[in-house]
Every structure is written in C-alpha cells, then in structure tokens.
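A single protein chain has been omitted; all remaining protein chains appear in their positions.
For chain A:
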Amino acid sequence: MAVKNKKLNLKDKYQYLTRDMSWEPTYQKKEDIYPEERFEGIKITDWAQWEDPFRLTMDAYWKYQAEKEKKLYAIFDAFAQNNGHQNISDARYVNALKLFLSGVSPLEHAAFQGYAKVGRQFSGAGARVACQMQAIDELRHSQTQQHAMSHYNKHFNGLHDAAHMHDRVWFLSVPKSFFDDARSAGPFEFLTAISFSFEYVLTNLLFVPFMSGAAYNGDMATVTFGFSAQSDEARHMTLGLEVIKFILEQHEDNVPIVQKWIDKWFWRGFRLLSLVGMMMDYMLPNRVMSWAEAWEVYYEQNGGALFKDLERYGIRPPKYQDIANDAKNHVSHQAWATFYQYGHATNFHTWMPEKEELDWLSEKYPDTFDKYYRPRFEHWAKEHAEGRRFYNNTLPQLCQVCQIPTIFTEKDDPTMLSHRQIEHEGERYHFCSDGCCDIFKDEPEKYVQAWLPVHQIYQGNCEGGDVETVVQKYYHINIGEDNFEYIGSPDHKRWLSIKGKSTDEKAENANKDAA
C-alpha cells in the first residue's frame, strides 16, 4: 500500500465519500454521458474547484431527517386529533393555505423532478450529490405539505384538487409557467433560477411569509412544517450561493450569461411574488408585516448586500430593480383588486378588508393606499352592502411571459396601466412590463409556446366557452362552495358555527343577490 500517513480532514474525507466515487470515463465519451452540460455556453474548466456547500453523508441524512419527520408527524397527529383547525385566528386565514397548496406545493414537486434531473446532468459529482439531496428534500416538502393541509381539506373548501387546478386554473399558470420555464432550461440556468434567484435571493419573500402567516394565525400544522423544513432550506440556500460563485469563478465568459439569467429570474420572481404580497396584506387576519416592509428588509437590504458582494465578479444588481422597488407600494393592492373581481373563478374566497384593516393598510402605505386604492375598495364594499357584489365577467389580457393579467401600472404614473406589445413573426404579443418584454425578446421561440389560460378558454380548449363551465368542469372548482365572496360562504358559515355565532343573514342575502 502506498505510504500515506496523514489522517484525512473532514473536507477531504467528505470528498472521498462523494466525488471520489466518480471517475474519468474511458469506454464512453464524457460528452455522451453528460450531453446537456455544454449547450448553454457555460464554461467549466475544473469541477474539482467545486466547494461542497454542506457535508452530509447519507447515514447522517437518514438519521437527522427521520428525527425531524417523527416530530413533525407527531404534531400533525395531535393537530388532527384535537381539531386544531378550530383554533386558528379566523377562517379567512385558510384562504392563504388554499393559495399555498394549489400555487406553491406543486412547485415543490416540480423542484423534486428538476433537481433529480440536474442531479444527473453535471459531470461534477460534488454538485450532483448536492442537487440530489435537494431533490429528495423537495419531495419531502411536497409530501409533508399534502399531509399538513390534509386536515384542513376535511373541514374547508377549495383545498380538494390542488394539482389538477395547478395544471389549469388561470392564475396558477403564473407559478406553473415560472417553474416550467426553469425546468425546460439547461442545468446551469435551472440552478441560477431556482437555487440562486428563488431559494437564495427570494425565499424569505415566498416560503417564509406563508410560514410566518401560519405562526401568527394559530396554524400549528403549517408552522411546524415550516420549522421542520427550515434546516433543509438552509442547505438549499448555501447550494444557491455556491452555485453562482462557482460558475462565475470558472470563466469570465460566464459572467454575461449569468447576469442575463439573474435579470430574467429576478423579474420573473418579482412578478410571481405579487401573489405573496397580496396574501400578506389581505389574506392574513393577523398580519405579520406589510409586503412593502418585507420587500425593504429582504430584498432592498439583504439583496442589496448580496449584490454588493457579487460586484467583484462583475455582477450588477438585476435590471429593472428600481421598478420593482417602487412597485412594493402598489402590487399587493393591484393583485387583490384583481382577485376580488375574479373571485368567481378562484379556489379561494375574496373579500373587502374591514375598517380597521383598511386603516392598517393606510398606515403601512401612506403614499399610495389612500390615494389610489382605498376609495375603490370602499366603493366595492358599499356596492356589496347594497347587494351588488362586484364580479368582472370579462376575461383579462394576460402577459405573455409572467401570465399575470396586465394589471400593473407605470412607475411614474400609478393611474396608467403598464402595457407593452411587439410583433413577432406576424403575431402580436402583449406584456405587462419592459421586464417581461425583454425576456420574450431574448427567447421568443420559448415564450410563443406559453399556454395562456385566457387564450385557451377562447380557443375552446377548456371544456367550454363560458366561464361557469370552465370553472366547474375544467378547473374542478365547486361553484358556490370554493369560489365567490367569503362573507356568507359555506366556509364562513361553518366557522361561525364553530365559534357558536349565528350566520349573519343580511350578509348572506347580499352575497346571494350578487352571485
């Protein structure tokens, strides 16, 4: 045996237990074994320089994760046994869970599939192993979320067919197309999109608000899941940072490619987060913080520090960051106004904020809420009180890239809708912003393929031309149970009976008239 006396340190030992099991192939060509590693133009000169973002051998993984699962499921069992759903702040809160289960949980599963794929695609075994660990973690999250919400599904409407809805419902094409975009890209873009932009930069604005919302609103099942997933998320974040630094350090030609991806995925992420913003400002009976405050802390401050740190690699903050920063005072209100109008086509209920909630919004958004949004909301509340709950029966124009209706406004004029359009090979395409329009222009052949829900309805691909048929038959939204106004809904009535209060008949009648 070769003379080698020095005992391995932890880092080297972990390398022996992971990447050293890999070898340079000689019977098959490397490019045939890893055919997807080069087409994006990213140059990797030496995978040996990959720094393992965490060192976790499988035996330790099984042990820690099993301990976490054991505790988690003990809470789930206790929650169900004691009818924990009766102890939440208010049944309106459950609507945030409906949004989460149909909008976010399917992404966890897509992440599992995506990471399993990249966990095979890289020729660097260290990176592969880190991605595989994230793959199985994401599977965990997708499954534990099903279990965490399972009890709610037994007592509230709208949680009953999340994956089916995710594939079809108009606003769920926003998160779905986001992830499809990442999964259909190459492995390096996938990691830049999901590990870096999504997990590292934006996770505090996506995953965390839902979990904090659960904590503030007495939802023991979901918040326990959140805490249990925290150490997984920490691993995923360190992978995100390592990925970006590794790619940038490998070759200077990678810098402009990565910059382009950061610009794109920042913007796509920012648009996706409109849904979270509205959840934070409108759907939580006990509010955690305003969307604008969250954006300031987690993007402007933390993100600012991150991009300062990345400056030495030649990376600048994402393009259109200024527009996103400005929009923090608008997007949640614009999104909620839209969902309120289209509440007949959602798997969750909508409502107008109560007086003290309006006051909270006025206080949190002193420059915008009273001026642009409060009057509209008060008008709608009045209409509702008079038996005319407002629903918009015209299908909206969707952005070709983010797939959100073109509801957002210009940075310099909040009374002007932001709308861009271009012609591409004889067809006209519409966008919500320069950010989305730029993304299209860079890869038109990709974005012309988008499955736009409104177009699909009009083309007759959703089991019918009228909204009611689409909603009921194609979406599996149970009309009169899952959708429409919260006040007077079956969920609302059930909640009142849990709390020993009688149904407010006046509100119920008002709802019936409008529906």
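Annotations for the structure displayed:
Here is the rule we go by: a residue touches a chain if its C-beta (ideal position, glycine included) is under 8 Å from a C-beta of that chain, and two chains touch if they have at least 3 such contacts; residues count from 1.
In this section, contacts and distances are computed from a predicted model.
The chain not displayed here is annotated in its UniProt record as "Phenol hydroxylase", chosen from "Phenol hydroxylase", "5-oxoprolinase subunit PxpB", "Putative spermidine/putrescine transport system permease protein" or "Extracellular solute-binding protein".
Although one chain is not drawn, the whole complex shows that of A:S89, A:Q143 or A:Q472 it is A:Q143 that touches it.
Within the set A:M21, A:A78 or A:A234, the residue that contacts the chain not displayed is A:M21. Where chain A meets the omitted chain, the residues involved are 1-8, 12-13, 16-18, 20-23, 25-28, 32-33, 35-36, 39, 57-59, 61-63, 65-67, 69-70, 72-73, 81-83, 86, 105-106, 109-110, 112-114, 116-117, 119-121, 125, 128-129, 132-133, 135-136, 139-140, 142-144, 146-147, 150, 153-157, 159-164, 166-168, 173, 176-177, 180-181, 183-187, 446-447, 449-451, 456, 476, 494, 498.
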